[in-house]
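Every protein chain of the complex appears in place save one, which is left out.
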Amino acid sequence: MINFWWIIGGVLFALLNTAAGLIWVERRMLALWQDRYGPNRAGPFGLLVVLADTIKLFFKEDWIPPFADKVVFVFAPGVVMLSVLMSFVVIPFAPGIIVADLNIGLLFFLAMSSLGVYSVVLGGWASNNKYALLGAMRGASQMISYEVFMGLALMGVVVLSGSFNLGEIVEAQRKVWFVIPQFIGFLIFLVAGVAETHRLPFDIPEAESELVAGFHSEYSGMKFGMFFIGEYLGVTLISGMLVTLYFGGWLGPAFLPPVLWFVIKTFAFIMLFILFRASMPRPRYDQLMEYGWKVLFPLSILNLMVTAAIKLWLNS
Amino acid sequence: MFSLVRSMWLIFLHMFHKRETFQYPEQKAPLPARWRGRIALTRDPDGGERCVGCYLCAAACPVDCISLQATEDEAGRRYPEFFRINFSRCIFCGFCEEACPTYAIQLLPDFEMAEYNRQNLVYEKKDLLINSEGKYPGYNYYNVAGIAIRGKDKGDAQQEEPPVDIKSLIP
Partner (left out) sequence: MPIIHIDNKAYEVKEGKNLLEACLSLGLNLPYFCWHPALGAVGACRQCAVKVFKDEEDKKGKIIMSCMEPVKDQLRLSIDDKDARNFREHVIGWLMTNHPHDCAVCDEGGSCHLQDMTVMTGHSYRDYHFTKRTYNNQYLGPFLNHEMNRCIQCYRCVRFYKDFAGGKDLDVFAAHNHVYFGRQQEGTLESEFSGNLAEICPTGVFTDKTLKQHYTRKWDLTSAASVCQGCGLGCNIIAGERYGAVRQITNRFNGAVNGYFLCDRGRYGYEFVNSKQRIKTPMVYHGPLDKANGIPVLQHVQQRMKPGKTIGIGSPRASLESNAVLKELVGAENFYLGVSAADHDLVSLSLKILQQGPVRSASLQDAAAADVVLILGEDVTNTAPMLALSVRQAIRRIPVAEVINQIHMPAWQDAAVREAVQDNKGPLYILNVQETKLDELAKGAYHTAPDNIARIGFGVSHLLSSKMPEVKGMSEQGKAIAGEIAAVLKTAKNPLIIAGYGGGSEAIIKAAANVAWSLHDMGIDAMLTYTVPECNSAGLEMLGGHRLESAVDRALNDEAETVIVLENDLYRRLNQHRAEQFFGKVKDVILLDHLYNPTAEKATIILPAGTFAESDGTLVNNEGRAQRFFQVFSPDSAVQESWRWLLQIANTTGHATLSALEHLDDVVDHIARSYKVFEGIDTLAPHAGFRIAGQKVPREPHRFSGRTAMQANVNVSEPRPPQDMDTALSFTMEGYRGEPPSSMIPFFWAPGWNSVQSVNKFQVETGGPLHDGNPGRRLIEPHVNGHTPFYTEVPEPYLPLREHLLLVPLYHIFGSEELSIHTPGIAERIPAPYIMLHSEDAKRLQVTEGHLLHFTDNGHHYTLPVIVNDTLQEGVAGIPVGLPGMQISEAPQLIKV
């Protein structure tokens, strides 16, 4: 039992620090790719900018617009944090380092990530502001759509490993990482993952050049901070899932402990997310939906059917 | 699709490029001469105030942050009795400079004018007037204008004939 609390505490500590640190990492990386330095003044390498930002967020006026729906307005940013953190419960960081080893871990992840929609919709709705509402509506349809392909893409992995338990999925990759047999599935999951976390280039619900700041236009102070942290947690989560599902989780040569392998791989994906942001333009909203339903959807179905057929054929 | 991957790659390669940032304040950025910074009122080659108080800059200013009052001295020169720019409103668009028919108001390559107190951003004429012709040396509005001032009578400006003798009917 004590062990269990240690794990929870450790995971929580690591995650929150990662999310906060990502503020700095992202800004430095973006700068790197844009021939700048990024934050380099506060503390060594500008690391303390994280602290400065946090302090700033804490001291900002925590303003609730008079025209907003107060309860929902306060509640919405919590939802995003909660749902993402809950998803981490099922991720196996290393053998034995997992909060809850559910045998329906993957389904639990999907369920939790769909809860994330609520925070966007509720936040936008409660703000009672046209831009926020537009952002929320976009966010809802985008996230709901992409969840479909995400789930379908994952089914390929399930078919191959024969389990919904994430630990078992990792174990099933001892021979070969699923990214090889499931390359199409991996790509779909990657795109859907970016859309799910509404990161650039799919930051359509926020789209600052069109919607001010989308669903969180009216948020400030720590409530805005929660959306912000929620986003970075989401990035970490999707990276972690990618590693778990397609890149063999903690598996790796024995000269490093398994946890470290997991962390290294996850960070590589986080970097990829940031590179996306640095290099890709945002599609139009209709393009995004069209791409999802007309390309990704058939592709994921096809992927699932082909995988299942091959598996059946191999098994028979 | 390929172009996306390619641009990702190209951007990735920027990691190894030279940084463009100037490490201000240790390192100052070289500003071009036409940089639109602090606004000054310049002087004629003969040292007189160039501004004739025509109000065109004030009218051109999109944020309406220039106000002045024109008046005339005993030599017949027009000048602003007061001239005020509220730099806490100015957006350094340079419209005022473009509107000015006398080259009096000029934006200079200097941006270091931050203040802790907003009130200090209100510049009066004494803060604006400089002892220089700025970017346009040699120009003197009164040499091309038709009005007479002390020391420049009718007919003395560039390309002017001497005043006509209205008592004469000779063709």
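For reference, chains read A and B in written order, and residue numbers begin at 1 within each chain.
FYI, a residue touches a chain if its C-beta (ideal position, glycine included) is under 8 Å from a C-beta of that chain, and two chains touch if they have at least 3 such contacts.
Quick caveat: nothing in here was measured; it's all calculated off a predicted structure.
**Student:** Identify the visible chains that the left-out chain touches across the whole complex.
**Tutor:** Taking every chain of the complex into account, the missing one touches B.
**Student:** So one chain is hidden, and I want to know which residue out of B:I11, B:C54, B:L108 or B:L129 touches that hidden chain in the complete assembly.
**Tutor:** Considering the complete complex, B:C54 is the one touching the chain left out.
**Student:** Check the options B:P25, B:G47, B:G138 or B:P162 and report the residue that touches the missing chain.
**Tutor:** Only one listed residue reaches the unshown chain, and that is B:P162.
**Student:** Which one touches the absent chain: B:H17, B:R118 or B:R150?
**Tutor:** Touches the omitted chain: B:R118.
**Student:** Consider the whole complex, including the chain that is not shown, and state which of B:I11, B:A40, B:C65 or B:I105 touches that chain.
**Tutor:** Only one of B:I11, B:A40, B:C65 or B:I105 touches the chain omitted from view, namely B:C65.
**Student:** Go through subunit B and note every residue touching the omitted chain.
**Tutor:** Touch set of subunit B with respect to the missing chain: 52-56, 58-59, 61, 63-72, 78, 84-86, 88-89, 101-102, 118-119, 121-122, 124, 141, 144-148, 154-155, 159-169, 171.
Just so it is clear, only the chains that are shown with their structure count from here on.
**Student:** Which subunit B residues qualify as touching subunit A in the complex?
**Tutor:** Residue list for subunit B touching subunit A: 4, 7-8, 10-12, 14-15, 17-21, 23.
**Student:** Residues of subunit A touching subunit B in their complex?
**Tutor:** It comes out as residues 32-37, 275-276, 278-280.
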